[in-house]
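Please see the structure below; I have some questions.
Missing here is one protein chain; the remaining ones are kept as they sit in the complex.
Just so it is clear, A, B and C label the chains in written order, and each chain counts residues from 1 on its own.
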Amino acid sequence: MTVDTTVTLAGVALKNPLMTASGTSGHGLELAPFFDLSILGAFVTKGVSMAPRAGNPPPRLQETPAGLLNAIGLENPGVEAFCAAALPGLATLGIPVVVNCFGEDPERTVAAVEALSRETAVTALELNVSCPNVKAGGIAFGTDPAVLRPLVEACRRATAKPLWVKLSPNVTSIVAMADAALQGGADALTCVNTLLGCDIDVKRRRFLPSPGRGGLSGPATLPVALLKVAEVHRAFPQAPIIGVGGIRRGEDALKYLLAGATAVQIGTAILVEPTAPVRILNELVELCEALGITRPADVIGAAHPGQS
Amino acid sequence: MTVDTTVTLAGVALKNPLMTASGTSGHGLELAPFFDLSILGAFVTKGVSMAPRAGNPPPRLQETPAGLLNAIGLENPGVEAFCAAALPGLATLGIPVVVNCFGEDPERTVAAVEALSRETAVTALELNVSCPNVKAGGIAFGTDPAVLRPLVEACRRATAKPLWVKLSPNVTSIVAMADAALQGGADALTCVNTLLGCDIDVKRRRFLPSPGRGGLSGPATLPVALLKVAEVHRAFPQAPIIGVGGIRRGEDALKYLLAGATAVQIGTAILVEPTAPVRILNELVELCEALGITRPADVIGAAHPGQS
Amino acid sequence: METDKSYELCRVRERAAPGGGLVSITVETTAPVAAPGQFAMLRGPWGDAPLLPRAISYRGAGPGWARFLFRTGGPGTDRLARLVPGDEVAVAGPLGNAFPPAKRPWLVAGGVGLPPLAFYQRRFGGTLFWGVPTASAAAGLAEKSWRLASDDGSLGVRGTVVDLVAASLGELVNDAMAPDAIMTCGPYPMMAALARLSAAREIPCFVSLEGKMACGIGVCCGCAHPATAGVYVHVCEKGPVFPAHEVVL
Partner (left out) sequence: METDKSYELCRVRERAAPGGGLVSITVETTAPVAAPGQFAMLRGPWGDAPLLPRAISYRGAGPGWARFLFRTGGPGTDRLARLVPGDEVAVAGPLGNAFPPAKRPWLVAGGVGLPPLAFYQRRFGGTLFWGVPTASAAAGLAEKSWRLASDDGSLGVRGTVVDLVAASLGELVNDAMAPDAIMTCGPYPMMAALARLSAAREIPCFVSLEGKMACGIGVCCGCAHPATAGVYVHVCEKGPVFPAHEVVL
């Protein structure tokens, strides 16, 4: 049995549903020594903003049970340096290049979207409105529908490229946020960013990571992220969803498809194992074969009653 | 060095800060074959409601990475049977007995609170407004401050016993919920109940556990729950907090104290290891000795800048 | 038949991997001696994942020792399988109830449902039937006196163990040889078929249920199984052994 892994995500054809997750795969070709990046459905870059950002002081990382807290603080070289240094390399991969971007306020967010939209090497933009690490930044946009919608509208006006909005899980109702993003003109929803959490160094009596809290990712978070995908899909069955959170195995990826995602992103698993996407893709194909799924695209949302 | 483990929680003296968490230690003396329950700071029962509840169909449980999803569906024998069958045994322990309770609507919640308040064996009530498993029940109360406050007020009027309110983490702002509970007259806040999540059986294409989602507990959730405690303590430094979520070791318990909890509850760890509270208490004492902490009560909130 | 529960770190004394993915471990224990049908919750020293202990029936037990036999394949059993003599494993047990006494019981095991019934036979006698997919799944564990069935006929008769039991019942020359109870442990469809067979002949039938468990000790209400009476029973508290007519199979 051959498995046809292609999916179409809001007009973008992907040879398979696996992408890197923003922030866990570098800005450019840092992963290239480990595997052939062109096997990916798409490459998603670390978040970039108009101006460069130095990020947070260490410690930026804290391991937790089956999870990782990070407070990188959105360190990035800025749009200009990114386009000059990283983008040309990514363009050679021959796969869709998705640039994750953000701004400290609506103006700078729109400016980043505009600047990146001028680059032909950029296939789509993923708007990070949910990063919990920058106090002045993402958190406000991503947790209030009344703030999110106009922001997405402004970005929508600023770009003709596919616009994905990456939602925060740290809300009472992700459906309300998804609604705001879709109303604002988002082409697809990435569900979800990291959960807010913290740890404590009991010897030094200090919160970790350094800002006192961070974003939790990794296998520990899969059940929470998977439910968010399911909720958004149930509310908006037509909205293309990119599922992300804790994927380490092919089976995990398939769970996201069954919950309603058209594609998935792999984040922390890459930090644990740089070649994770290769293994996960193989496992996904084998699992589909074992389960008689000839096209993963056919089972999107199939775990919902009445959809399989 | 001897460590003085006593704490006073909203007027209730505890010989140490460790309690069982509701729903993971039975309704009565089910754990007694495994360890001497009187070593606990307090015993917290599984949630009871006025009328008996049969609970959800199986599967009610699903293991996840370092976590557990449950959808017990608040199975319980009802207040009357509980008071007749379980309470007398608990009363013999000689430690505070905290009864976790809930209702399907405000009237039935108040009724349960009233009925339990008549029992002298009951030291305090823990109001579960955050259970994610019953659609008509907890979820609405615990996620909207405007709904929570009047509910707590009504319960407050119905009881002279210490009233603890157990908050849900599945909200944009736990501080707003804590505020509502305190305004409503809560004596203490239990932070937090389980995170909403789900898993999927890829063979059967079915959501798990049986209602399609469940409450996530265990080590995986510790970073999220710990931050909620820290946020509530930061906002309301005088409010007594009972920390709960993922505690498996003495060090975890100390983290919650440093974040601002006066006491902690141990849930999933008991399912993994029935004698967990004994070990955790020993570890906590040894850790305090090693760190030169003579009274754990002295370090409550000490991880917050300006508080140690 | 119920004994006191205990929780202790036990040292592994023996380990065997006879094949077919089956692993047997024998531990030293100070807990009361388990009865056939009872189970334990087992967990090794492996940190936070997999989190929950695993429910495994006693394959044998005596003063100071207990033996378990399980099939590997998931994260928990795979890790238990890596334990070697000298290692410690946490054991909560003996838990649950036991198969009841009987004069001429037929003990019908499907696959890895074997342990409690082999234990029963060793202690109390009875006729043991065991069904496996193929000879290799039986890993040479079958004893001479057992009556065997395999899907492909590579061990014992070809067919299911239910067919074998039905045929054996039909071949009985007189009623004095008929079983006074059928005890079974294995896949639900197999147990359901046996329950029907027993009911038709008015032979009491006892089934050992496998439900997902978290605690195994009756504190979490997680192992609910639908009872014929309407509500749920907790497998770890009231079971795992139930009269077949009391539970929905």
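In this text, contacts are C-beta pairs under 8 Å (C-beta built on N, C-alpha and C of every residue); 3 or more make two chains touch, one makes a residue touch a chain.
A quick note: this is a predicted structure, and the numbers were derived from the prediction, not measured.
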Chains still shown that are in contact with the chain withheld from the display: A, B, C
Identified contact with the non-displayed chain, of A:I270, A:C288 or A:A303: A:I270
Which of A:A42, A:I72 or A:I300 contacts the chain that the document leaves out: A:I72
Sole residue of C:P36, C:P50, C:P105 or C:G222 that reaches the chain not shown, by the stated touch rule: C:P50
Contact footprint on chain A, counting only the chain that is left out: 23-26, 30-31, 33-34, 46, 54-63, 65-68, 70, 72, 75, 218-220, 248, 268, 270-275
Where the missing chain touches chain C, by residue: 46-50, 75
Residues of chain B in contact with the chain not shown: 65-66, 219
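Everything that follows uses one rule, which is that only the chains that are shown with their structure count from here on.
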Chain closest to the middle [Cα centroid of all protein chains]: B
Mean-CA-position distance for chain C and chain B (Å): 36
Computed distance of Cα centres, chain B from chain A, in Å: 33
Whole-Å gap separating chain A and chain C, where each centre is the average of the chain's CA atoms: 46
For chain A, residues contacting two or more additional chains: 65-66, 219
Residues of chain C whose C-beta touches two or more other chains: 48-49
